[in-house]
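To start, the structure under review is shown below, and the notes come after it.
Apart from one protein chain that is not included, each protein chain of the complex appears where it belongs.
The first chain written gets the first letter, and so on, giving A and B; residue counts start at 1 in each chain.
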Amino acid sequence: MVITRELDLATQGFTDIQDITTQIQLLIRESELQAGIVTIFCPGSTGGLTTIEYENGALRDFQEVLENLAPLRRDYHHHLRWGDDNGSSHIRAALVGPSLTVPFVGGRLTLGTWQQLIFLDFDTRPRSRKLVVQIMGE
Amino acid sequence: MVITRELDLATQGFTDIQDITTQIQLLIRESELQAGIVTIFCPGSTGGLTTIEYENGALRDFQEVLENLAPLRRDYHHHLRWGDDNGSSHIRAALVGPSLTVPFVGGRLTLGTWQQLIFLDFDTRPRSRKLVVQIMGE
Partner (left out) sequence: MVITRELDLATQGFTDIQDITTQIQLLIRESELQAGIVTIFCPGSTGGLTTIEYENGALRDFQEVLENLAPLRRDYHHHLRWGDDNGSSHIRAALVGPSLTVPFVGGRLTLGTWQQLIFLDFDTRPRSRKLVVQIMGE
């Protein structure tokens, strides 16, 4: 059985990190499926999904490492070609990845206690995002 | 329902990046499934899968960041031990990841307008690749 939903998010860009655990758990509850996987997918090449301990210190650390990896201000080929300013966003998104698959059991996500599902918006402006949330199971 | 297909690619190695969106979309169409997930998997430890805006500038930017992360020319332990020259390939592949799962709805991938599915061949020679494409849904 396959159930597809959307999750609407208003983000600030610039590696804004949002905790989406509660919303995803709610969609699983509403699906009434007991066991299976939820796949969360970002349609767009400047967002990413992963998990972290959603705590301000860890979030800033993650943002700083991503800034070292692909700094916001640099003469990216993407900028020179298109007059765009979000070259770093594309690289961060490709590295973190646009998709996350998490098992659920007894209608509950199998996350650890200090682990949250996060969406990262790497774009260089506020965005309205619609994530795809697909629940598959029995 | 589970449908497994293979996708044949001829690649150049050295972080050759290929857009596989059209081929994957075609396999979903042929499956006649309407909603579900497609999992694309690289059997081999020197390839990776993710999404990006498939545009020459963004591709070169991504290649340059990967070169900074794990430079092609360096005295890797993997080289010293095996006389091999693809130590950087293994690291890039492990970081980007060998697997990508994307939801489809109404027989169509849920990608954004400027977002493509890509396979990256990190090996240090041309390769013939067979990716596994598994479609699951209803």
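Note that in this section a contact is a pair of C-beta atoms (placed from the backbone, for glycine too) under 8 Å apart; a residue touches a chain by one contact, two chains touch by 3 or more.
Note that the structure is a prediction, hence the values are computed from the model and not measured.
Touching the chain that is not shown, out of A:Ala10, A:Leu26, A:Ala58 or A:Leu80: A:Ala58 (per the contact rule at the top). Between the chain not shown and the residues B:Leu7, B:Leu69 or B:Val105, the one that touches is B:Leu69.
Interface residues of chain A with the unshown chain, by the touch rule above, are 35-37, 50-53, 55-58, 60-62, 65, 69, 95-97, 100-103, 105, 110-112, 114-116, 118, 136-138. Chain B residues in contact with the hidden partner, per the touch definition given at the top, are 1-2, 4, 39, 41-45, 69-70, 76-82, 87, 90-91, 93-95, 97-99, 101, 132, 134, 136.
Following the convention adopted for this analysis, only the chains that are shown with their structure count from here on.
Mean C-alpha position of chain A lies 19 Å from that of chain B.
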